[in-house]
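Every protein chain of the complex appears in place save one, which is left out.
Should a chain be cited, it is by its letter among A, B and C, assigned in written order, with residues numbered from 1 in that chain.
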Amino acid sequence: MTDRQPRITIAEFDEIHHDAGPFTERFGFVTEHIGYGEVRVRLPFDKGHLRAGGTISGPAMMALADYTFYAVVLGMIGKIENAVTSNLNIHFLRRPEPVDLVAYGTIIKLGKRLAVCEATILTEGGDDPVAHVTGTYSIPPER
Amino acid sequence: MTDRQPRITIAEFDEIHHDAGPFTERFGFVTEHIGYGEVRVRLPFDKGHLRAGGTISGPAMMALADYTFYAVVLGMIGKIENAVTSNLNIHFLRRPEPVDLVAYGTIIKLGKRLAVCEATILTEGGDDPVAHVTGTYSIPPER
Amino acid sequence: MTDRQPRITIAEFDEIHHDAGPFTERFGFVTEHIGYGEVRVRLPFDKGHLRAGGTISGPAMMALADYTFYAVVLGMIGKIENAVTSNLNIHFLRRPEPVDLVAYGTIIKLGKRLAVCEATILTEGGDDPVAHVTGTYSIPPER
Partner (left out) sequence: MTDRQPRITIAEFDEIHHDAGPFTERFGFVTEHIGYGEVRVRLPFDKGHLRAGGTISGPAMMALADYTFYAVVLGMIGKIENAVTSNLNIHFLRRPEPVDLVAYGTIIKLGKRLAVCEATILTEGGDDPVAHVTGTYSIPPER
């Protein structure tokens, strides 16, 4: 889609992740790809992510999407502190089987003050998305 | 707001909660009030909910909202299986201090097939909301 | 809700309206109240707002909501140019009868860079909302 290089590496992003606090850490997200404006993040299966009925919990998908957006934004603006989600809108499409989830995140628009992102979440090996998410990141002015 | 009685008690709702699977259980939500179309749910403070910077994580707020909507819907239609969130839209307003969060959930519209809910999340003792959330529940036809 | 005075009068707001361009003008919105953080705006009935089936068109409600948010924001920050909607999320609840629509707009959060607003739309004389809307306004920094 673009020849531009990402402004953060997976190793750098993982380091931020490591500092992201206990809530994020327990999901064990694996950032598989960071390009300029497109990323892929995996939520490895864990029994702790299940809801009643044995499918992956909706809030686990929301956490995955939020994390994916963070990777998209930092892949474009680099290691900036204080970029925060201001809005997230998720459509739950199907109940995900109890396997890994994979989120494909892309940029819709990177502005000076706001970044709008999109993520499609699939199950490992599945063809049909289980969730579709858009979100807005607020980017601090002091850059 | 209404004299109508809720169609589920807190004890009944907690029992469903207990069966809701490990993801929901670890948040330790406390359902403080279930009325007909209005509920109050608490997310007790836990270090595990923190994100970088020492504030409560966004996805923890989304999980609280989703759980709150579930209480609103079941408070109106009773103990129905298979009511599922189809959409959730959250505005993050302020970074919440590391204290309990309290969600006030209300019904916007209960239809035959869809229920639209609203939740405002505040910190314990705080005056200003930290998040505002709307969501849609899909209600199974076979009732 | 507040003793604070609005920072724009209806007359001042109407003047902006008059300059708002032909698209907005043809709706004939009537701003009935502007308080600090709460407004009421009417869409007078017109056959031109109807959709198939004789109910008020969804996009007419979206236009009303957008205009209402504009009144909420200007009621709090005064006559600022270049405040623009960055996001709008609407839930259509019921098909509105062919009568006037009335939107009640309130502020959820006024920040330095973003304002989050809410609007509930009812039909004239109706008890139940026909639409519920949230939206984000982006406020220019140069103030």
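Throughout what follows, contacts are C-beta pairs under 8 Å (C-beta built on N, C-alpha and C of every residue); 3 or more make two chains touch, one makes a residue touch a chain.
Quick caveat: nothing in here was measured; it's all calculated off a predicted structure.
Undergrad: Looking at the whole complex, which visible chains does the left-out chain touch?
TA: A, B, C
Undergrad: Using the touch definition up top, pick the residue from B:T9, B:T106 or B:S138 that touches the left-out chain.
TA: B:S138
Undergrad: Please output the residues of chain B touching the missing chain, sorted low to high.
TA: 86-87, 89, 113-114, 136, 138, 141
Undergrad: Which parts of chain C face the unshown chain closely enough to count as touching?
TA: 16, 19-24, 26, 47-54, 57-60, 62-63, 66, 84-92, 95
Undergrad: List every residue of chain A that touches the chain not included in the displayed model.
TA: 89, 91, 93-94, 108-109, 111, 116, 118, 128-129, 132, 134, 136
Quick note on the criterion: only the chains that are shown with their structure count from here on.
Undergrad: For the sequence-identical pair chain B and chain C, determine the rotation angle of the Cα superposition and round it to the nearest 5 degrees.
TA: Rotation angle, to the nearest 5: 180 degrees.
Undergrad: Please state whether the interface between chain A and chain B is built from the same residues or different ones, using more than half shared residue numbers as the mark of same.
TA: Copies use mostly the same positions to touch.
Undergrad: Using mean C-alpha positions as chain centres, tell me how far chain A is from chain C in Å, no decimals.
TA: 33
Undergrad: Per the centroid of Cα atoms for each chain, what is the distance between chain A and chain B, given in Å?
TA: 23
Undergrad: Please list all residues of chain C that touch 2 or more other chains.
TA: Residues 89, 136 of chain C touch two or more partner chains.
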